[in-house]
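In this view, the complex is presented without one of its protein chains, the others remaining in place.
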Amino acid sequence: MARLKIENLYKAYGATEVLKGIDLEIEDGGFLVLVGPSGCGKSTLLNCIAGLEDVTSGDVVIGERSVTELHPSKRDIAMVFQSYALYPNMTVEKNISFGMEIRGVGKSERRAAIEGVADMLQIRELLKRKPSQLSGGQRQRVAMGRALVRDPQVFLFDEPLSNLDAKLRVDMRTEIKRLHKRMGTTIVYVTHDQIEALTLATRIAVMKDGIVQQFGTPDQIYNDPVNMFVADFMGSPAMNLLPGTVVAENGGLMVSLDGHEGEMLLPLPDSDALRGRMGQKIIFGIRPEAFTDPEGADRTSTQLEKRDCFVEVVEPAGSDTFAVVKLGGKSAVARLRADARISPETVTSLAFNMGKAVFFDPDSGERLK
Amino acid sequence: MSGAAQDIAMKGSRATRIIIYTVLILFMIFYLLPLYVMLTNSLKPLDEIRGGDMLALPKNWTIEPWRAAWSYAQIGVEPTGLRPYFINSIFMVVPAVLISTALGALNGYVLTKWSFRGSGLVFGLLLLACFIPFQIVLIPMARILGMLGLAGTTSGLVLVHTIYGLGFTTLFFRNYYAAFPTELVRAAQIDGAGFFQIFWRILAPSSAPIAVVTIIWQFTNVWNDFLFGVSFADFDSIPMTVALNNLVNSSTGVKEYNVHFAGAILAALPTLIVYIVSGRYFVRGLMAGAVKG
Partner (left out) sequence: MIDRFQNWLPRMVLAPSFFLVLVFVYGFILYTGYLSMTDSKMLPSYNWVGFANYEKLFRLRHWNTAITNLAIFGILYIGISSAIGLLLAILLDQKIRAEGFIRPIYLYPMALSFIVTGTAWKWFLDPGIGLENTMHQWGWDSFQFNWIKDRNYAIYTVVIAAVWQSSGFVMAMFLAGLRGVDNEIIKAAQMDGATGIRIYRKIIIPMMRPVFLSAFVVLAHLAIKAYDLVVALTGGGPGRATELPATFMYSYTFTRNQMGVGASSAIIMLIMIFSIIVPYVYSELRSGDKR
């Protein structure tokens, strides 16, 4: 077990820069999730940590040791691949012990290691089978077994759940979290699924275009996004990002949105950044769960603002009901209790929890605080 | 050659079906007729061929033409039959096929899993080499074989066929390995396996289908080659096709058509057997050679 540090890492293929100066650090036993849309460089970064791709410049440090120049097998890491990458011609047992065999570990020691892992993952009865005879979930377990048996300093996971069906994915997610608790080993985990990122991570790095947009705890990422990209990417349904204008009303700052009949005003927190935007456009961001029916609103909040809104469409989703509201010239989504009484094409009073609202510069996308 | 017939059958009348089958059967006759003629006439005495009906079954069955073709027919100046040339062909084909297939496999492995700056160019050069008219290499090749002391030897022919087979064997393996998951190679790297270990332990065990295709393709091409054989071989190395041509076109004596037919079938037999035993792979090879990927 060890901490992992990535310092000023660059990676280019010819003239195309894929990673542009990555700096990350995860403490011993931490769970770092790299998340972002496809092409953001997260998998490349993982491969650079693994040593499967050479870095152009920068350093990867595991524990106190720089491993940038080391062969993957010498870095004391283990990796679980998206496709599981089980050797098709070998039995489960052979798959798990292949690395030890290459390193020349003795037979009895290998045997013991296989047994230990098989028990931990409950795959004992699969040991003699070939990968082609396993279900998706079983393959996933074997792939984890192959990683676990190495007992590495750092585990690397490359979108390990993306090939599973929805239900199995949730089960395996829990299982990975449980394993992490038990082993306490540092993990770096790549996913494009923001829910996976929020549920698993102790630290999240949101990436885009080879740059880390924000690096922080799941809570920071979700509630305190540094820019519009992070705000939009994390959370489902996505945060409502509505164009508005900063105005002064009744001695306070307000944001003015296009409501269903004319202007709708909501109070802004009094900050220098926002005051400096007087009369200018800003983006008003509010998550669907902070925009709800008054009965379902967070009663601990002191900044609830009720406004009449025109509901276009109602989408019951079992545990919640979503209402699509025309606001700021766009469609905004409100998240209501499942049994909220609401009907489409009517005007309804909805509550904005302004304590949760965030604001962005419409041009740069940066957060205005 | 996968996939079932699709549901666009012309739902025609009985008459259309009969026409379709008639055309199909006529073409079957077209393709089978030469083989049938060769086979039946190789079992007739010579006077029956000259006087009679090419399509008729033999009246007097005889296997003498086969015996003659195999062991004592006059070929060139020696009454040796085709047997020594058959053996020459075997000694030429087996090493040429094995070496070019092995090199093709390694090349395909490097080109897909360890590509480096310039490896694409190497592949392009190999690929283009598949299609050159071999006439263009005849003159310099003859000189080089002479310089290497390989002129007129079976080893020389093995070298020639290996070199000019490399393009296709590489192409086959490259296309196959391109579809082989790279993550497996990465997993093996993390497990500490080296370049050759990964090839032997991970890729090679999964390569049987493409190896069969490649071997059949190479076998058929090398066995059936005539140009290199006629250009570079001496008595000790003349392959079957060249010997057959010498047998058929020898200007001396009476034309023993029945012996020629027997000889032709003998020359065709190895590739025909391969085709019958593993037609599926044969077709796959043809396709892979024609339609890339």
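We just call them A and B in the order they show up, numbering each chain from 1.
Simple rule for what comes next: a contact is a pair of C-beta atoms (placed from the backbone, for glycine too) under 8 Å apart; a residue touches a chain by one contact, two chains touch by 3 or more.
All figures in this text were calculated on a predicted structure; none of them were measured in a lab.
Within the whole complex, the absent chain has one touching residue among B:I90, B:A151, B:A204 or B:V248, and that is B:V248. Summary of contacts with the chain left out: across B:T170, B:T214 or B:S237, the touching residue is B:T170. For chain B, the list of residues touching the undisplayed chain reads 1-12, 20-21, 23-24, 27-28, 30-35, 37-38, 41, 49-50, 52-55, 103, 106-107, 109-111, 114-116, 119, 122, 124-129, 131-141, 143-144, 163-164, 166-167, 170, 194-196, 220, 223-227, 230-231, 241, 244-245, 248-249, 257, 260-261, 263-265, 267-268, 271-272, 274-276, 279, 282-283, 286-287, 289-293.
We take it that only the chains that are shown with their structure count from here on.
Inter-chain spacing, taken between the CA centroids of chain A and chain B, is 56 Å.
Contact residues on chain B toward chain A in their complex (touch as defined above): 181, 183-184, 186-193, 197, 201-202, 205-206.
Residue ranges on chain A touching chain B, taken from their complex, read 47, 50-52, 71-73, 77-79, 81-83, 85-89, 98-99, 102-103, 146.
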